[in-house]
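Structure incoming, see below.
A single protein chain has been removed from this complex, and every other one stays in its place.
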Amino acid sequence: MAGAEVTFLEALRQGLWEEMERDERVFILGEDVGLYGGAFKVTDGFSTRFGESRVIDTPISEAAIVGAAAGAAHMGLRPVAEMQFIDFISCAYDMLTNYVATARYRAGLATPIVVRGPCGGYVRGGPFHSQNPEAAFLHTPGLKIVYPATVRDAKGLIKASIRDEDPVLYLEHKWLYRRIKEQLPEGEEILTPIGKARLAREGKHLSIISYGATLWKSLEAADKLEKDDGVSVEVLDLRTLLPLDDDAIVATVKKTNKVLIVHEDTRTGGIAGEIAARINEKAFEWLDGPIMRVTAHDVPLPYAPTLEDFVLPQTDDIVKAARWLAAY
Amino acid sequence: MAGAEVTFLEALRQGLWEEMERDERVFILGEDVGLYGGAFKVTDGFSTRFGESRVIDTPISEAAIVGAAAGAAHMGLRPVAEMQFIDFISCAYDMLTNYVATARYRAGLATPIVVRGPCGGYVRGGPFHSQNPEAAFLHTPGLKIVYPATVRDAKGLIKASIRDEDPVLYLEHKWLYRRIKEQLPEGEEILTPIGKARLAREGKHLSIISYGATLWKSLEAADKLEKDDGVSVEVLDLRTLLPLDDDAIVATVKKTNKVLIVHEDTRTGGIAGEIAARINEKAFEWLDGPIMRVTAHDVPLPYAPTLEDFVLPQTDDIVKAARWLAAY
Amino acid sequence: MALPATRPTAAIPAGAALSSEQLLEIYYYLRLTRTLEERLVALYRQTKVIGGLFRSLGQEGESVASAYALERGRNKDILSPLIRNLGSMLVMGAQPIEILRQYMAKADSPTRGRELNVHFNDLEKGYLGQISHLGDMIPVMAGIALTFKLRREPRVGLVYIGDGGTSTGTFHEGLNFAAVQRLPMVVIGEYNHWAYSTPPEKQFAVRDLADKAKGYGIPAVTVDGNDVFAVYEATRFAVERARRGKGVHFIEVKTYRRKGHAEHDDQHYVPKDELEQWSSQNDPVDRYMQRILSADMVGEVDLKDIDDRVRTEVDQATDACVNESLPEAETALPGVYVDPPAADKLWFKSV
Partner (left out) sequence: MALPATRPTAAIPAGAALSSEQLLEIYYYLRLTRTLEERLVALYRQTKVIGGLFRSLGQEGESVASAYALERGRNKDILSPLIRNLGSMLVMGAQPIEILRQYMAKADSPTRGRELNVHFNDLEKGYLGQISHLGDMIPVMAGIALTFKLRREPRVGLVYIGDGGTSTGTFHEGLNFAAVQRLPMVVIGEYNHWAYSTPPEKQFAVRDLADKAKGYGIPAVTVDGNDVFAVYEATRFAVERARRGKGVHFIEVKTYRRKGHAEHDDQHYVPKDELEQWSSQNDPVDRYMQRILSADMVGEVDLKDIDDRVRTEVDQATDACVNESLPEAETALPGVYVDPPAADKLWFKSV
């Protein structure tokens, strides 16, 4: 039976809460996550319920936060480390890519940690509070990257990430926090499998592959194209970026024979490249047109609304690109 | 007139030396670069010639090395920062991507620094002395990445990087240091333009796009294919990875209609993806076969020769892949 | 650990050797900082400020006094402020209209709408804007001070770090490097009792930030950060010492962040009485006024004139820019590099 409508942020909160109730090995550490409840209030009320020893306020030390999480994970705990803004994960880049991600492979060490934090733009955050770090970590065997776009997956993926045996980078788009709502079933446990994409919209003429905030802009564009142009667009929500769900990607390409990859991240070195390469290798013969990309422009994200709106991909950009590709 | 034969390492050394002789604003900082001359002796003899104030031994602090270089560059100096092994650049990831690369765009600050160091495998260095960091920085507007494969470019690109007005990551493959030799013309100044690829081998049937150590393995493969199969392979040496030379890439694709991208770096999230995406966008109609990749396997690089040889792309792998593509 | 809130209003230390013109100039910057921030709050409430708003209420004294101890002007000293060092930037010559334009992301703002609030530079005037990542400016300022040393220029670099910021790895690496190189650098550690919602005891296990200097082999002093004269004196001493080639100096200023981390923060985690005590009995501007008035070096009327002048300047600056336009969309593309001059405009913008 359906429960009350909840926001993306509330669903994430519920998922964290349920896992902490379920498994006492789970604990949270990060800056201002305790009494204050985190910069975006994701852990609001947690320290009261679970105590300061399971909701640990740390110094401003991202490398120590991630490193300490790793050590605790080796000993059997299930740490969830918060980056106040995901932009600061860059300070833990060495610890995550060299220590954490390689631990199982090089030394047989289990390191089941979750590193999570608010990412993404469209919120006038400027160059250091709007970043999309997925591409910087895509190149890291040993790490998993999940990126929920829906309220349901916000909950289902945080729970799955905490239960995963390997380190997971959980990216939550702050533009979605309070913007989208959904009724979640009560009673039933929501777990979204890691590594599986989701068909967000069925279509015949063209496929859009996206995730996160641009998934919604892609869906908006799809509706517009259906209405205005009678073009039927399929939309695939990747949900997990590492490992990628090649089967789902190939399936939609083979179905529509045209693909547009949409991401908010800058173009060069963005994840669209990897996806394009895989489609080439696995479905080249099915392509009736070039794999095209709609992405941010290759600049640090500027602060002014006029600039940010231009730099980041908008629904109209997706519509224009899809129209061009459909007509190809 | 042609001078004596020099190694890749000696050419790099000469380039650094000449720039320090030419321009007193140029100075070097890094770990053990002074009296000791650096872990690979690239700066051997520099402190004697130029003094300790222009060849600065630093504490083990990669973020401080890069940050201090940036500050000095703002003031008009031309710092060349050495990472003892490029693997340790991960400790300066925040400083490079957030502070250095964005400085000009966000604040109009000139930051002409060079960050250089030995990278790459095939030398039994294990997971932390063999890394290929290019993909992790490809996603960084404001940074340039150069990767010489030849003795001439080792010299020409270090000189061009030092003279460039923007921050440059100069990657030198340690497997090439003493393995390749070349006669360099005396008297004439060698400057390799940043942003321009080099046609390393002309061919008709298929193009291999590569750089660094695998450029040589690709050339070896090309000779073998010519001899054994009569397949004429063109080989493009990228030389600069950021910004990529799209014109050169598109030109070779349009000429041979088949392309194999070869890099030593792990597959997922590697630079080949970006190249594949660009070819799709700019030369889709010219493709007579899928863009294929020969790369390392998606694991941290293991130490044992048997494992490393299997994980990293070898000449035979390139031969097999090219053969397959030629027959496509 | 809050300082005893009431302070003896001692006479002005002779050492300060500040003329009444200078005393009034300092007052001007204190007043300008506070008035300008109050104006920003008003604009914020009118949703004219695009992003967040960060206050330095209660910290204007240490910002202004520390910057005032520097040599200002072309090819003189350089400082790198934090988000609560608006006062320091104004002293170095940043203009109110530049601050207003930055916060409102105007086309004519120093960063042309690319960066926020006080994140901008003028190396000619002597300030280098911070980036958000705390600690990063310490190594960068070390590089600037290194340049002064290599060129044998009698210049000093001054950099601020918060009590929270001292926990970052970059703070450690940068300060250690500067100490080893004996660079002409002064670090102002701002003990303002909070790092967002985190109190000092959850940030470090030492009592004073000054204790941290012991690990770097550099001298340190702790001063009352709400005593303009104490901060000025300590900074001047440290700066001149550094200028003489004696190396890095650390100054801890004990002060208090009287507003939330940013305007959105309701400070529910802050003890109300503590807040009340600092604002009613330990306001740096009030204390400064008492001091200079009781020392008979300036008159009420002088201060009154400055208040009026400041109000006028802030009004004029506001009127001059509040209706300015935001940057043109495509101005987002140039200037990532010198070469290429602009980022590609993406294909879908023109199909």
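Note that the chains are named A, B and C in the order they appear, and that numbering of residues resets to 1 at the start of each chain.
Keep this in mind: a residue touches a chain if its C-beta (ideal position, glycine included) is under 8 Å from a C-beta of that chain, and two chains touch if they have at least 3 such contacts.
No experiment lies behind these values; they were computed from the predicted model shown.
Participant: Give me the visible chains that the unshown chain touches, in label order.
Facilitator: A, B, C
Participant: Looking at B:Arg54, B:Arg78, B:Arg116 or B:Arg267, which makes contact with the chain not pictured?
Facilitator: B:Arg267
Participant: Among A:Leu35, A:Ala64 or A:Leu238, which one is in touch with the chain left out?
Facilitator: Result: among the candidates, A:Ala64 touches the missing chain.
Participant: So which of C:Gly215, C:Gly245, C:Pro271 or C:Pro340 would be touching the chain we can't see?
Facilitator: In the full complex, the listed residue that touches the missing chain is C:Gly215.
Participant: Of the residues C:Ser63, C:Asn117 or C:Thr168, I need the one that contacts the missing chain.
Facilitator: From the options C:Ser63, C:Asn117 or C:Thr168, the contact with the absent chain belongs to C:Thr168.
Participant: Which parts of chain C face the unshown chain closely enough to count as touching?
Facilitator: 167-173, 176-177, 179-180, 182, 201-207, 211-218, 247
Participant: For review purposes, identify every residue of chain B that touches the missing chain, sorted by number.
Facilitator: On the side of chain B, residues 31-32, 35-36, 39, 57-61, 63, 84, 87-88, 90-91, 124-129, 267, 292, 294-295, 297-300, 302-307, 309-311, 317-318, 320-321, 323-324 touch the unshown chain.
Participant: Given the full complex, what residues of chain A touch the hidden partner chain?
Facilitator: Residues 27, 53-54, 56, 58-59, 61-77, 79, 94-95, 98-99, 102, 104-109, 141-142, 144, 164-166, 195, 243, 281 of chain A touch the chain absent from view.
Note that only the chains that are shown with their structure count from here on.
Participant: State the chain with the largest centre-to-centre distance from chain C, centres being mean CA positions.
Facilitator: Computed centres place B farthest from chain C.
Participant: By Cα centroids, which chain is closest to the centre of the whole protein?
Facilitator: Closest to the centre of all protein C-alpha atoms: chain A.
Participant: Averaging only over C-alpha atoms, locate the centres of chain B and chain C and give their separation in whole Å.
Facilitator: A distance of 41 Å separates the two centres.
Participant: When you check chain A against every other chain, which residues touch at least two of them?
Facilitator: 87, 90-91, 127-128, 292, 298-300, 302 - these are the residues of chain A that touch more than one other chain.
Participant: Two or more other chains touching the same residue: where does that happen in chain C?
Facilitator: 111, 114-115, 119, 131-133, 169-170, 336, 343, 347
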